[in-house]
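One protein chain is absent from this view; the other protein chains keep their places.
Up next is chain A:
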Amino acid sequence: MIRVDEITREYRQWKRYAGLMGSIRGLFSREYTTINAVNQVSFTIDQGEAVGYIGPNGAGKSTMIKMLTGILVPTAGELTVNNLIPHMNRKEIAKHIGIVFGQRSQLWWDLPVSDSFELHKRIYHVSDEAYRKNMDIFMELLNLKAFISQPVRQLSLGQRMRAEIGLALLHDPEIIFLDEPTIGLDVVAKDSIRSFLKYINKERNATIFLTSHDLKDIEEICPRLLIVNQGKLIFDGAVRDFKANISSGKLLTIEFQFDPGTLEFEDAILIADEGARKMYKIEKGLSFINTFIGRISEKYIITDFSLQDYDIEQVIRMYYQGLESESDLQGDLSKVVS
């Protein structure tokens, strides 16, 4: 379905110089630095899979979607979608994919929502029957009927996003690319979008490729997770495995009355130190934590402590930080992940 093999995409950044003289120099200078937005990434996705593609800002997520949809040519490596090379067969592939960019719009800004759907029907040659059938579903599940005759510019962000998703799915695409579809939405709107995408994935066996900063999106929609950082793929596996591996540990936050200085213990790894407030990562059970707190409270005055499970978001955040600072945590967590 989707096969990505050692894909690399470079960007050139022209060197700019500071100040007035610098900007004049910039007019003539042809120096540039090369940035690898995507660096030798490989994966395959089968028909009907739902995959979450996550990473911090600038990790190359959008670049990957652009290459998969054929509007950006990879610098190196091979990439096929439906056995076609996207950038050589852009129009052919376009018929089989649906795309939603959270920060862009396919809707006609000045016209009622329904007009955009009619135009899409013509552009993608959707039959009257299929059009009616899909519109009935969208009206119901995305609740389009509430605003179908309003001009797009008058819609709320949540309404607009639902319309965008409906529009992208009008021609029954086999693959759906979503680039941060829930960005800036409230909880209710996010929920309706998630359940709709799940429905489409199940009922139509459509492949979903989703990027998001909201990990709840991924947890609910996608069984499989790909994590990228600085252009490199650093995790590829089931969301369940990812969570199972790390949820055995707990996070213990202790607040001291006074800053006790650096406190290091065996079996409790200090992962955040804000002076009087320290966070430990503990792999052992509750009884260990009990005695651990008891031991500390003998020496220092503890004002408060809390215990929590990891949620996926925290772990990934630690994972990113670990990668950036090359701290002890990195080795520790990548052990967990791999």
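Rule of thumb we're sticking to: contacts are C-beta pairs under 8 Å (C-beta built on N, C-alpha and C of every residue); 3 or more make two chains touch, one makes a residue touch a chain; residues count from 1.
Here is the rule we go by: contacts and distances are computed from a predicted model.
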Per UniProt, the name of the complex member that is left out, chosen from "ABC transporter permease", "Tol-Pal system protein TolB", "Cytochrome c-type biogenesis protein CcmE" or "R-phenyllactate dehydratase activator": "ABC transporter permease"
Option from A:Glu92, A:Asp186 or A:Glu283 whose C-beta touches the chain left out: A:Glu92
Residue of A:Ile24, A:Ile123 or A:Ala146 in touch with the missing chain, whole complex considered: A:Ile123
Residue ranges of chain A at the interface with the undisplayed chain: 11, 62-63, 66, 69-73, 90-92, 94-95, 97, 99, 101, 103-106, 108-111, 115, 118-119, 122-124, 151, 179
